[in-house]
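Structure incoming, see below.
With one protein chain withheld, the remaining protein chains of the complex are depicted in position.
Entry: subunit A
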Amino acid sequence: MASAAATAMAAPPTRAEALSLLRSLLRTASKFNDYNVREYIKRRSLDAFRENKSLSDPSSLASAFSDGKAQLEVAKRQAVVYSLYAPKVKSIMEIKKL
């Protein structure tokens, strides 16, 4: 959870950059083998982008974007850690249909 010291100088993201960040977050989420964490990252990323859609002020846009990038770094690292210690048995939510 690095507090972004770089936000003071960052330029606001272009639409393409923001969409690319969202896609990376969703792609990284799918790498998690833990059902709950995977669903959380997908849902939280989409909801966060939806909430911030209406932002117009450049500095708050820049800080939201760099916050998102920091979260992406955390997610990438943790995807590796979780895969190293994946339990042999998957969650029941992934196995059985009712």
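Structural remarks
The working rule: contacts are C-beta pairs under 8 Å (C-beta built on N, C-alpha and C of every residue); 3 or more make two chains touch, one makes a residue touch a chain; residues count from 1.
Basically, contacts and distances are computed from a predicted model.
Looking at the choices "cysteine desulfurase", "Large ribosomal subunit protein mL62", "Pyruvate dehydrogenase E1 component subunit alpha" or "Dynein regulatory complex subunit 3", the name in the UniProt record of the chain not drawn here is "cysteine desulfurase". Considering the complete assembly, subunit A touches the hidden chain via residues 1, 35-37, 39-40, 43-44, 47, 71, 74-75, 77-78, 81-82, 87-96, 98.
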